[in-house]
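For reference, the structure I am asking about is given below.
Only one protein chain is missing from this complex, and each of the others stays in its spot.
Labels for the chains are A, B and C, by order of writing; each one numbers its residues from 1.
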Amino acid sequence: MFKEIIQPRFNETDALGHINNTVLTMWFEGARDPIFKLFTPDLDTKQWRLILASISVQFKAELFYGRPVELRTGISKVGNSSFEVLQQAWQNGQCCAEGTAVLVHYDFIAKQKKLLSAEQKAALSQHLLSAS
Amino acid sequence: MFKEIIQPRFNETDALGHINNTVLTMWFEGARDPIFKLFTPDLDTKQWRLILASISVQFKAELFYGRPVELRTGISKVGNSSFEVLQQAWQNGQCCAEGTAVLVHYDFIAKQKKLLSAEQKAALSQHLLSAS
Amino acid sequence: MFKEIIQPRFNETDALGHINNTVLTMWFEGARDPIFKLFTPDLDTKQWRLILASISVQFKAELFYGRPVELRTGISKVGNSSFEVLQQAWQNGQCCAEGTAVLVHYDFIAKQKKLLSAEQKAALSQHLLSAS
Partner (left out) sequence: MFKEIIQPRFNETDALGHINNTVLTMWFEGARDPIFKLFTPDLDTKQWRLILASISVQFKAELFYGRPVELRTGISKVGNSSFEVLQQAWQNGQCCAEGTAVLVHYDFIAKQKKLLSAEQKAALSQHLLSAS
């Protein structure tokens, strides 16, 4: 599991006084960097090898500005050409939001999905995480 | 079903050259205004009556800057105190992304969920939409 | 002068209850599309011909969610290889924010600025706007 600490930004709040729900998708995408690096080690976007099939977020408790958030990222499923990333946002010792992202190994030139290699599956499997 | 036409903004693209996935959650939240108005007709955020339990988005095709997008919004499920909104983003005659949002009728003072009234259920049921 | 009407989105508010200041830069960039089209008519980002040298925004009054905003865009200065765009956000009959963006005509292959042609200067000069 990968962990990253971020500071919520003032502009990420909304008129209800807490972090807006849409922000979680940006935090989670940012925290997928270690996963992206398994496919594009230097994160060069011209050498990208993944596309996103779906995302979901469950909101369990409010998140607030002014206190750090720990983002936890791991792999919850590995398929033949795709895999699922499981992510959590923790604040004050509580899992406040949990989400998934299904990523597909993709050939941007041939414009089609591509089988995950045995090495890629093994690399992903080193970071397994279960839903809370 | 509610329809709204928007113009994707330059800043909503990403380095892969298309609209970034996280943008869909902002477009869809914006397009839920007609649903929010069923609960707070003037959209006064101090009189808010809904919280968000979960969101999901499925990405079916790339969305691009420079061409209008039609956002379609309807209700896919009505429960006792919550309901599911189904939303689609269409560009060039194609449904490029489809998402759901589960909203809970909520009492912000008592800090607990609240049953939907018969009138609210009837109002929501006038905007039913099925997944594509 | 170009005019565009937008609906502020719920996620564009912040914890102070109004539209967050950073949102203006996104609205204004979105509203520069007609200017961008003078250089790249189909808005193809692979044929881009402008870079941004600076932006500024003055905040004159609060902007709120739930009411339409009219964005006004014009040209305030035309130089040899750059020009200044002047933009305003109006709500309820009031100019609530005003901003400028200095754009430079740029050759992305040679990686250097490029003189504006007489035709480009003339096209820009058809949309002059003065600060309020």
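Note that a contact is a pair of C-beta atoms (placed from the backbone, for glycine too) under 8 Å apart; a residue touches a chain by one contact, two chains touch by 3 or more.
Values in this document were obtained by computation on a predicted structure and should not be read as measured data.
Counting over the whole complex, subunit C has residues 15-16, 21-22, 25-26, 29, 45, 48, 51-59 touching the chain that is not drawn. Contact between subunit A and the absent chain runs through residues 4, 7, 9-11, 13, 17, 25-27, 29-30, 32-33, 36, 42-46, 65-66.
Residues of subunit B that touch the chain left out of view are 10-11, 13-15, 17-18, 20-23, 65.
Rule of thumb we're sticking to: only the chains that are shown with their structure count from here on.
Residue numbering at the subunit A/subunit B interface overlaps substantially, since over half of the positions present are found in both copies. Work out the mean CA point of subunit A and of subunit C, and you get 33 Å between them. Put simply, the C-alpha centre of subunit B and that of subunit C have 28 angstrom between them. Centre-to-centre spacing of subunit A and subunit B amounts to 22 Å, using the average Cα coordinate of each chain.
In subunit A, the residues that reach two or more other chains under the touch definition are 15, 21-22.
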